[in-house]
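One protein chain omitted, others in place.
Now for subunit A:
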Amino acid sequence: MSAVERIPILKIGDVLLASIQVDLQDRDVLALQEDLAEKITATGAHGVVLDISAVDIVDSFIGRMFATIASTSRLFDAHTVVVGMRPAVAITLVELGLTLGEVRTALDLEKGLAILAELGERAPR
């Protein structure tokens, strides 16, 4: 049994960035969810960016993860943006019939941050 992969979570301003660089196992995903929830409460971040540009295989569990993370973050008043999804991953998710719920998506990190900035402006705190 290998150790659980901890995805590093970086803080940029009031946005948290989790860049997933490895093929995810189910327990890595669960660990990421926990870490993110803790980090959001600790930092009071208003946005979460999940960078999945290095992920080329997804299953339904990971697909649901995005929606779960988004719902969890919403409880802390943070928006979630998934960025850099590859075509193959997008096709897989569509074929699986998964929708991402309230997750916003963007082509790259820059656009993702722009979306978060816009959402932050619209709902001043």
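The definition used in the following text is that a residue touches a chain if its C-beta (ideal position, glycine included) is under 8 Å from a C-beta of that chain, and two chains touch if they have at least 3 such contacts; residues count from 1.
Assume contacts and distances are computed from a predicted model.
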I want to check something: the complex is missing a chain, and I'd like its UniProt protein name from "Sulfate transport system ATP-binding protein", "RsbT co-antagonist protein RsbR", "Amino acid ABC transporter permease" or "Tetrathionate reductase subunit TtrA". "RsbT co-antagonist protein RsbR"
What is the set of subunit A residues that contact the non-displayed chain in the whole complex? 82-83, 85-87, 89-91, 93-95, 100, 104-108, 111-112
